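I'd like to ask some things about the structure below.
One chain of protein is taken out of this complex; the other chains stay put.
Here the chain labels run A and B in written order, and each chain numbers its own residues starting at 1.
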Amino acid sequence: MNTHAKPSKLIKGATGDFEVVIGMEIHAQVTSRSKLFSGASTVFGNEPNANVSLVDAAMPGMLPVINEECVAQAIRTGLGLEAQINLRSVFDRKNYFYPDLPQGYQISQYKSPIVGEGVVIVDVSPTEQIEVGIERLHLEQDAGKSLHDQSATESFVDLNRSGVALMEIVSKPDMRSSDEARAYVTKLRTILRYIGSCDGNMEQGSLRADVNVSVRRPGEPLGTRCEIKNVNSIRFIAQAIEVEARRQIGIIEDGGKIDQETRLFDPVRGETRSMRSKEEAHDYRYFPDPDLLPLEFDQDYVDALKAELPELPDAKKARFIKDYGLPAYDAGVLVADKETADYYEAAVKFGGASRDAKLVANWISGDVAAYANTQGLSVAQTHIRPGQIAGIVDLIADGTISGKIAKDVLAIIIAEDKDRVSGSLSAIEGSDTAAMSGSVSDPRAIVEARGMKQVTDTGAIAAAVDAIIAANPDKVAQAQAKPSMLGWFVGQVMKETGGKANPQAVNELLKSKLGI
Amino acid sequence: MSVDQATVRRIAHLARIKVSDEDVPHLQEELNAILNFVEELASVDVDGVEPMTSVMPMPMKKRRDEVTEGSIAKDIVANAPASEDHFFVVPKVVE
Partner (left out) sequence: MTDLTDLTLAEARDALAKKKISALDLANAQIAQIERARALNAFVTETPDVARAMAIESDARIARGEAGPLEGMPLGIKDLYCTAGVQTTAGSHILEGFTPAYESTVSANLWRDGAVMLGKLNLDEFAMGSSNETSYFGPVISPWRRQGANAALVPGGSSGGSSAAVAAHLCFGATATDTGGSIRQPAAFTGTVGIKPTYGRCSRWGIVAFASSLDQAGPIARTVRDAAILLRSMAGHDPKDTTSVNVPVPDYEAAVGRSIKGMKIGIPKEYRLDGMSPEIEKLWDQGIAWMKEAGASIVEISLPHTRYALPAYYIVAPAEASSNLARYDGVRYGLRVPGKDIADMYESTRAAGFGKEVRRRIMIGTYVLSAGYYDAYYVRAQKIRTLIKRDFELAFADGVDAILTPATPSAAFGLGEKGSTDPVEMYLNDIFTVTVNMAGLPGIAVPAGTSSEGLPLGLQVIGRAFDEETLFAVAGAIEQAAPKVAPPPKWWAVGE
């Protein structure tokens, strides 16, 4: 994959072009009520050591028992990554000492992971798609948390996260720019969220990336890579790659050599730096955990999980293109967030009617998304209900209002409903009834009540046209010489009619009356 | 196979056990006695033999995804040499 360097992705150095090669290990927290090997809660932000069982604190004689839901989540995710599901996998111990690692080892999967090779299709831009290979996915325990800034001489250890299930998703080194890396993580997060196996919340650490970066001159073999640990936002991932690639190019151009090492990205200083303290020669002494048996299940179990999987983003996108005639890019934008996609479909199908699916897409990806942005919400989280968008589109379609008036209607909905409806995702389901039952404003009612209806009565429009023509003989002459003046007349008529005149009717009448 | 003194020190550090200089020679001797004892295993033909992974072959039991434990922070830190506000306290860790 990606064997030929793409010229557009190359980074210019002082001595020529460089290609950056990126692979990623993503740690995704598995969505589950309890931990991977204990019955303690996974809820974020509890009191110190409140979510800790005897097993999580590695009390003497404690034994792990695996959480079946975490296994199911890993399989679902593997299926979502089009990956090989291994019917037999093994849990190993990774041995090292650290205060937030109570057992003195992390239970992980080393030689035999639950999920093998797969692939993720990534839209980098409206015109560019790449495939990123998945090397493997394995289940492992999260560590606890050490707080170092509470005291000058001591660290405080909280084991609430200790033992929470993580999926480590390892990509192949298939990315060639920070944009590709950004798009990959975004897409991966979308898939995880569709499946419901990880909430993708990077601020709470549900998704962390270890980014492997190397550079080479085009056509050369892979360079020495550095691993940037624990980058916790998509923006930082892109920044870290940029600065790390620049750093490595600088060293190579100065005749230096890249040391394989673990580095940390400092977003404040905008640089990566070596984690010397972690560089001590590691020898993890992996061996199969004798407290656990091999993890085995049959194909029927996998098939049953597969049958219950929701429609995944790629399939949804293909269906949107096919069923709703959307351009690929528009479809891609809508399916990037599952709730937005559901919202879109609810609007398209609202009330069982059929309506212009492309127009609905434009409204949602345009005005609604813009409003959502200003509120820091997703489309579905806003108080604007799919039924209201359907209503607006229907009003335009049957000629009741113009597209311009439609924007006013939306503005009224935004202003009026703000306090009446609090945005809730479940309201999508209830939108059929809720949108028109009086709990939110009905666009048609707004138009009626405020007299915003488009004037299609040609008599009324003709009167306005006549009045404008009579009042502006000089402009009439100009227009007849220069037909582009027509716009001025249209504007005047729209002003006269309070914007309600059907623009097409105004156009036609003006043309015939002006004789142009 | 046998270990030299540098290896003894390396292993001791991996295992986080402090060894004094005078400990090293006799530790080396004892470890080599054990390694010598297990040496004959090298002669066993193990071609095509699966390493034992479960003593009694059976499917691995699984837990239901339920919160059944926790909210015992007091018990969790009760035996700790140092704790504060239900945190374990350790000498400062430099990252």
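Following the convention adopted for this analysis, a contact is a pair of C-beta atoms (placed from the backbone, for glycine too) under 8 Å apart; a residue touches a chain by one contact, two chains touch by 3 or more.
A quick note: this is a predicted structure, and the numbers were derived from the prediction, not measured.
**Student:** Any idea which of A:G16, A:G104 or A:G487 touches the chain not displayed?
**Tutor:** The single option touching the absent chain is A:G104.
**Student:** Residue by residue, what part of chain A touches the chain that was omitted?
**Tutor:** Listed in rising order, the touching residues are 54, 57-66, 93, 95, 97, 99, 102-105, 155, 157, 283, 285-287, 290-293.
**Student:** Tell me, which residues in chain B touch the chain that this view leaves out?
**Tutor:** So the residues of chain B touching the missing chain come out as 1, 3, 7-8, 11-19, 27, 30-31, 33-35, 37-42, 44, 46, 49-56, 58, 60-61, 63, 72, 75-82, 88, 90-94.
Quick note on the criterion: only the chains that are shown with their structure count from here on.
**Student:** Measuring from the mean C-alpha position of chain A to the mean C-alpha position of chain B, what distance in angstrom results?
**Tutor:** The mean C-alpha positions of chain A and chain B differ by 42 Å.
**Student:** In their complex, what parts of chain A are in touch with chain B?
**Tutor:** Residue list for chain A touching chain B: 32-34, 38-41, 47-55, 57, 65-71, 90, 97-99, 146-148, 151-159, 275, 277-278, 283, 285, 288, 292-296.
**Student:** Hey, which residues of chain B end up touching chain A in the complex?
**Tutor:** 14, 16, 53-54, 58-73, 76-77, 82, 84-95
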